[in-house]
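Note that this complex is displayed minus one protein chain, with the remaining chains in position.
Showing chain A:
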């Protein structure tokens, strides 16, 4: 498990970007739930932690695709693939994530960049 931050340091309605490879976004919804998904939109290299959080959905900050924080599913273009979801555990007031073992659905530009290629 990877420690993220103290629960007290992540107010409701806010997100935390964990600089793993690939990065993970942890959301604290207005309703008080915690969710973790891959931070990079599957359409283009954008950080979902910067996105518009509403209910259990986050809208990519650049375009308009919304991802369901519970399932990773995407609702509308331009993104067409889901993001991975990760398990969130709070222990002793600290948020942790347990990374999904499945392969991430990165956009081609970010995948190239992460593989050391040009963005």
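Annotations for the structure displayed:
Keep in mind that, in the parts below, contacts are C-beta pairs under 8 Å (C-beta built on N, C-alpha and C of every residue); 3 or more make two chains touch, one makes a residue touch a chain; residues count from 1.
In this text, contacts and distances are computed from a predicted model.
From the set "Metal ABC transporter permease", "histidine kinase", "Thioredoxin domain-containing protein" or "Reductase C-terminal", the protein name that UniProt assigns to the chain left out of the figure is "Reductase C-terminal". Although one chain is not drawn, its touching partners on chain A can still be listed: residues 46-47, 49-52, 61-64, 76-78, 80, 108-109.
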